[in-house]
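Presenting subunit A:
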Amino acid sequence: MEHVVQYLWLIPALPLVMAGWGALLKRDRRRLAASLAIGGVALSWLLSCVAFLASLSAHPFRETWSFRWFEIAETPVPLGWVLDPLTAVMLMMVAFLSLLIFIYSLGYMARDDNFTRFFCFMSLFAAAMLGLVIANSLLLLFICWELVGLCSYLLIGFWFEKPAAAAAAKKAFIVTRIGDIGLLLGMLWLYSRSGTLLFYDHGHGCLEQSSLARLVAGTTVGGMAVSTAISLLIFAGAVGKSGQMPLHVWLPDAMEGPTPVSALIHAATMVAAGVFLVARMFPLMSAGPHPGALQVITWVGAVTAVFAAAIAVAQNDIKRIIAYSTISQLGYMMMGLGVGGVAVGMFHLITHAFFKSLLFLGAGSVIHGSQGERDIRKMGGLKKLMPWTFATYAAGMMALCGVPLFFSGFWSKDDILRAAWNWPVSAIPFCLGAAGMFLTAFYMTRQVSWVFFGKPADSRAPAHESPAVMTIPLAILAVFAVLGGFLGTPAWPWFQSFLNGEKTPFTPAALVAGPQLDLLLLSTLVVGAAFFLGWRIYSKAALQSPREKDPLEKSLPALFWLLQNKFFIDEIYAATVIRLNTAFSSFADWMDRVIWGGAVSAVSALTFVCARINRAFDELGINAGFDFGCDELRGAGGFLSWMQNGRVQHYLRIAGLGLSLLLLALIWGCA
Partner candidate 1 sequence: MNALDQIFVSTEHWLAGLAPASVRPLVAMLLIIAGLMAVFGTCFALTTILERKTLGRMQNRFGPNRVGPFGLFQPVADGIKMLIKEDIVPFSADKAVHFLAPLALTVPVWLAFAVLPFGRNMSAIELDAGILFFFAIGSASELAVFMAGWSSQNKYSLVGAMRAIAQMISYEVPLVLAGVPVLMAAGSLSLPDIVQAQSGFALGWVPRWFAFTPWGLAGFAVFFIAAAAESNRCPFDLPEGESELIAGYLTEYSGFKYALFFLGEYLGLFAVTGLAVTLFLGGWQAPARWLEWFPSWGWFTVKFSALIFLFIWIRATLPRLRMDQLLNFAWKFLVPLALINLFVAAVWWKFPAAMAIRWLLCAGLLAVPYVWLGRHWRGGTTELRRYGYAE
Partner candidate 2 sequence: MVMPNEIAFYLIAAFTVAFAVAAMTLRRLVHCALCAAAAFAGLAMIYLKLDAEFVGFAQLLVYVGAIAILIVFAVLLTRGDEVRPGHSQSSPSWMAGVAVAVLVLAGMAMALLLSPSLQRPAPSAAVAPVKKIGEELMTRYVLPLEMVGVLLTGALLGAVVIAMREESEVKRPARWPAPRRAEPGEAINLR
């Protein structure tokens, strides 16, 4: 295992090299670019498998390896990697999903002009994300964090000729940057307090006992423990990256990018990086007798879960619905982390990664098959036309909704709800979670019934099934979306024990023990009710025309209006933050123009006057003399040019003459 961790850097290095190579390729080397990217990520996946197997059998629960990056005035800046179960499962997930989505992109991007650029960016993203996962230093993590942000920006704006895409890219970059400021501040504070940014360093790392004890002991404004304050700052970064309230606004817009990007970056991996960050920093977050940070995380997560799910109910863009669903599920993960710890949140992260990327890729397949159409009101009846897509999409949808027993989302959500139920602080998160679950099932029913059931829409060309290179990844993902849940049932919580480094008990009795059975029944009930209601409302009333009103809009117009406009968060931002910013910049502009500009103008006017005087002096006094000198020089030049007649021997003669003259002078001088 020691060797494994020492060479862990190879996993991100391979895609990085491929990205660099890909960047040098000409645009028409499409096959090479794709093979490079896929080959690189496939090798990374194989290496990840090795790392995973190594961590399965590892007895030291966690291995680290660090090196000195550089020194500033004898202060070393170390970087390093860590291999523990958290890293291992994330590596497997990221590398495997990247591989599948790269393959899927072969089909999806086949007609794009900038195919090579796409794969270059994707490889870079994979490298950065894998680097983020293996980082044993908050600094390295932050570097990779920013790199994935950059890749996200580049890939959202991949079709930058579309104004909406360019704007969305900018928005994503700036909004996430707001969270990153928090992360940066938290990092600096952490460094100033603990003196190291290595997570684990044989007892000296910032997440280990000695350092945590110091952090907990210190207090800051309002009697808050330093560890809590730092945790909140770091959580701000996670909020930005994972699209939590109130920084969720960029994620729905990010759907302007190509669908594989949405699947990989904005559903499965990068947005989950926030959750991963909280999981990674969990020892810090949960430090102290009263971990206030965890409460904040729980509340933010719970509110986000319900809030985003509610918005999703009233959206019409197929990818946008899934995007809001992603925000909502990320809220669940945060809540899970807050109430139940690393294992609970991470389990949902992993299962969600599979079924959500499945849903995105399915949506991509639908869009691909119906010539770029994204409005679900204009679709319908695709069940027959795209059977593979339908089957896999249905599996993903059921996993997302949490259909009992056989779908992975059920088990992971059940885990979260159980933890929320047992949370001593408040019962409200549990209620919010249940409500979110209901809404999730409801809007997914709406979407599926409109897209796949009903009559085919009368579009110009009929929809068609996607090529095998797209459907095969879908099928693989569907298998994982179904089976993934069995790794963490209450009866055999292998995943949770693996993350905590414990042995896995097999206790079928746990399924029916205590409140467990009630919870299972309750969630079954909630999901069933949502299905029933959704089917009642939407299946019959498949829309005749896109202009027709939504059935829900007919019955509850005010609420629907609010939801359709996403609670006016964007508008609120426009009215407050952006207006304040505009006012401030106007003020700065005024300062610049009137005060500084005036000063500069005064100086320049003065200079101008001096220059006038100078010029008069110049023209009358100096130029005349200079002209005279020039004329003389020209005459001399003419003479020299007459001497320069182009004949080598002439020059040589003159040189000889000069030599003899010098000799004469020498003799004369000596004599």
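How were these candidates chosen? In short, all candidates are chains of the complex that A comes from, given by their letters.
Quick note on the criterion: a contact is a pair of C-beta atoms (placed from the backbone, for glycine too) under 8 Å apart; a residue touches a chain by one contact, two chains touch by 3 or more; residues count from 1.
All values reported here derive from a predicted model rather than from experimental measurement.
Within the complex, subunit A makes contact with only one of the listed candidates (1 or 2), namely 2.
Subunit A makes touch with candidate 2 in their complex at residues 649-650, 652-653, 656-657, 659-660, 663-664, 666-667, 670-671.
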